[in-house]
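The other protein chains are all here in position, but one chain of the complex has been omitted.
So, chain A:
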Amino acid sequence: MFLCSHFILTQPVTFLVKHQQRCQEMEFAELIKTPRVDGVVLRRPFLPTVEGTLCLTGHHLILSSRQDNTEELWLLHANIDAIEKRFVGSLGTIIVKCKDLRVIQLDIPGMEECLNIASSIEVLSTLDSVSLMYPFFYRPMFQVIEDGWKSFLPEDAFKDLESMTEEWRLSDVNKDYSVCSSYPPLVAVPKDVDDDTLRKAAAFRHGGRFPVLSYYHKKNGMVMMRSGQPLTGTNGRRCKEDEKLINATLRAGKRGYIIDTRTVSVAQQAKARGGGFESEANYPQWRRIHKAIERSSILQESLIKLVEACNDQSHSMDRWLSKLEASNWQTHVKEILTTACLAAQCIDREGASVLVHGTEGTDSTLQVTSLAQIILDPACRTIQGFQALVEREWLQAGHPFQQRCSQSAYSNSKPRCEAPVFLLFLDCVWQILRQFPCSFQFSQHFLVLLFEHTYASQFGTFMGNSASERSKLNLSQKTVSLWSWVNRPQEVERLSNPLYEANCLVIWPSVAPQSLLLWEGVFLRWKRSSRCLDEAYDEMVHIIQYNNKELQNKVNNLRRQLAQLETEEPLLQTP
């Protein structure tokens, strides 16, 4: 498929290899004991085997058959999740398991070469130093039309808000990241609340994440806010400023909903560790609803189990279904979608404002707020709008991408903070896309692309854990933004959904288990020959484009010509 497309580009291999080798000489020379092995055989499911030369560079594993027009393998070391070694005589085999869930096999002649290659890959794929990561070395081989780092500035987003309401202001209380380390420098807050109140409210919220605006529902002026949990502790501490802040978002006599993404018992337990939830007594105008989105460590376990189930070679139906069930993945999808629907329902149907939080407010909270916007706001269903949403609700909002995505489903090392929080969000978007296949400007390719780039990328977009870390790394100067790549016309076209017709309505997905499907595009992607499905998809695209472009144009042209001929005709007859 398009697995390596963004690595290969159109440049000759030699150029890239030279470029790579320069890097390698500098930082990686001692890590690469054997940079080149000939006669390596690459085996991939459903693709012909390739024999060729294997090259290791500082950031890539490259296999080239050194013949024209043959496919080459370019694999980022960062994409490698785990490797396994096997030996039969002097023939070594390395099984490479990637973060994008692909599994490939390399047969390497020579035991020493094989061992060297394996140990180099192991080291290179787990480098801890951020400054050695590929985005800092990557030079774009395409023309940057629009710098993605400047595409979605908070100031611009706020201009849109200003055109709709005057009740909000942009505060720079966090300009040096001192109030909240995971927030961006600029946040939208109620106009009547001053920065001092914000600072005090921040002290009362987990990680300093005081309630900020997430979404303004133009239709009825209701809002969705997000925050960290309140630090009530066991004594039931309260904070007048926090109460003032969120009450400022309510219209006179109106109530709001607080959606706590944790179950009541989990929220209760949080009190012992200084956290907690908003009590009825102190927040009488708010009604609290508890939901059950799992903590990130449980999600990681779920991903591992799901991928294991998908890779199971057993032909037993019962085994597959029970493993799928035991992974609980679909349950998480349903739970997250349901909570997002609930938030959207409170806003759109009940006409109430909503505050969403879990514990930290950087994981389940963002899943809910971003999905609710997909449901409510047609703008989020466009290619640009979806990027803006990811930028606003995930990157700026401080989802710790680097921590969450440093390992995927195969890694043998003990998970630290890894969790497929963003992947679950993408899965939920895919579920909605499946149910409303004409309401999204993008196809599932875009979602798969984002999944790949969150785990391994040549772009700097998903590096770091927060806006403050990204600014310290000076990513906007030193790396290329993924959005610069995506927003080129040819890429936009590739990611476009040919069936798209703007739909300004709120889209309510079904969350019945029968309506939720396993996302084959990610989890079964390498489990079958995708060619025939791709061809069917291409055929569909062809039918649509043939209609829209060629035929319609032709008809219009002919009509025009005909009209012209008609007006000319009398002239022809009257000379």
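General observations
Please note the rule applied: a residue touches a chain if its C-beta (ideal position, glycine included) is under 8 Å from a C-beta of that chain, and two chains touch if they have at least 3 such contacts; residues count from 1.
The working rule: contacts and distances are computed from a predicted model.
Per UniProt, the protein behind the absent chain is "Myotubularin phosphatase domain-containing protein"; the candidates were "Myotubularin phosphatase domain-containing protein", "Cornichon family AMPA receptor auxiliary protein 2", "Ubiquitin-like protein ATG12" or "Histidine-containing phosphotransfer protein". Across A:Lys240, A:Arg255 or A:Lys472, the residue that sits in touch with the chain not pictured is A:Arg255.
Of the candidate positions A:Val173, A:Leu213, A:Leu231 or A:Cys346, contact with the unshown chain belongs to A:Cys346. Counting over the whole complex, chain A has residues 255, 287-291, 309-310, 313-322, 324-325, 328, 330-331, 333-334, 338, 341-342, 345-346, 349-351, 434-439, 499, 501, 503, 505-518, 524, 527-528, 532-533, 535-536, 539-540, 543-544, 546-547, 551-552, 554-555, 558-559, 561-562, 565-566, 569, 572 touching the chain that is not drawn.
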